[in-house]
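What you see is the complex with one protein chain gone and the rest in place.
Let's turn to chain A:
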Amino acid sequence: MWKTIVRRFLIMIPQLFVLSVIIFVLAKFMPGDPFTGLISPQTDPARIAELTEKAGLNDPWHIQYMRWIGNAFQGDLGLSYTYKRDVADLIGERALNTFWLSLLSVFILYLIAIPLGILAGRYQNSRLDKTIVLYSFVTYAIPTFVLGLIFLFLFGYKLEWFPTSGSVDIKYEAGTLRYYWDKFYHILLPSFTYAVLGTTGIIQYLRSEIIDAKTMDYVRTARSKGIPMRKVYSKHIFRNSLLPIAAFLGFTITGLLGGSIFVETIFGYPGMGQLFVSSISSRDYSVITALVMLFGFLALLGSLLSDIIMSIVDPRIRIE
């Protein structure tokens, strides 16, 4: 198994290399450059041309690419054109925000989805089951921004239970307990929004797995041995039904850094989703490439993690 993992890591190198070439070329294909946005009667076209030249944006793409990859190997991802900051610092700051938000989201998501999925599967066709299925379809159908706005309006402004925007209130001193609590308080509502909308997949998977499992031989055997139904569910069916969900766990973990543009925009939360979208529209090449590389690496890592997790929870599966 260790051999396989090492091999998988080695394969990632050419994969990421190809990805970097593709994203680099595609980014350059986009019309405009980081300086297009500076056009105004107050700016001097000659100065813009000078800046473009200085930034090396007039060189052929392969030269720019070699320069970029050379720096990247030395750990220098360049400076963001928009934010004028080190790309690694910038992404690090946003990634941290996104990480906490996503972590809480995933936690709440499982907290809601797993019990609902189990109940729906166990009491198939009951009124409870129908309500849960209805719930999961409704949440599946609602666009994120609609539910986000509804929650914000209801819980943020009308009931005033939660703060309405940002990641922390400026009045708290960084590092104090109150500060961290406030940070947590700020991500509650966005992560709840995110979680409510993401439950459908897990509920449906769990429900149908449980329904399938009910007719399986091992369940009949367990029942015939006289094991109480409650135990059959908790010990036998539940464990088996979780397999497909475990299969996604790797992606879920690495997906924590992806961020969501909608949730971030509605709740004014500076995260990765927004950074990615705004870097594209402002042609902030260094940020775009760094982010795509990061997302690409996380996706590869996610699939590897999923395979490893599967081999742990399901002994029938071997990764060789």
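Details
Keep this in mind: a residue touches a chain if its C-beta (ideal position, glycine included) is under 8 Å from a C-beta of that chain, and two chains touch if they have at least 3 such contacts; residues count from 1.
Criterion: contacts and distances are computed from a predicted model.
Taken from the listed names "Oligopeptide ABC transporter substrate-binding protein", "4Fe-4S dicluster domain-containing protein", "ATP synthase subunit a" or "Formate dehydrogenase subunit alpha", the protein name that UniProt assigns to the chain not shown is "Oligopeptide ABC transporter substrate-binding protein". Listed residues A:201, A:244 or A:270: the one in touch with the omitted chain is A:270. Interface note: of A:138, A:216, A:229 or A:312, the residue touching the hidden chain in the full complex is A:138.
Contact with the undisplayed chain is limited, among A:58, A:126 or A:165, to A:165. Within the set A:4, A:64, A:208 or A:278, the residue that contacts the chain not displayed is A:278. Considering the complete assembly, chain A touches the hidden chain via residues 30-33, 36-48, 50-51, 54, 82-86, 93, 133-134, 137-138, 140-142, 145-147, 149-150, 152-153, 156-158, 164-168, 170-171, 265-268, 270, 274, 278, 281, 283.
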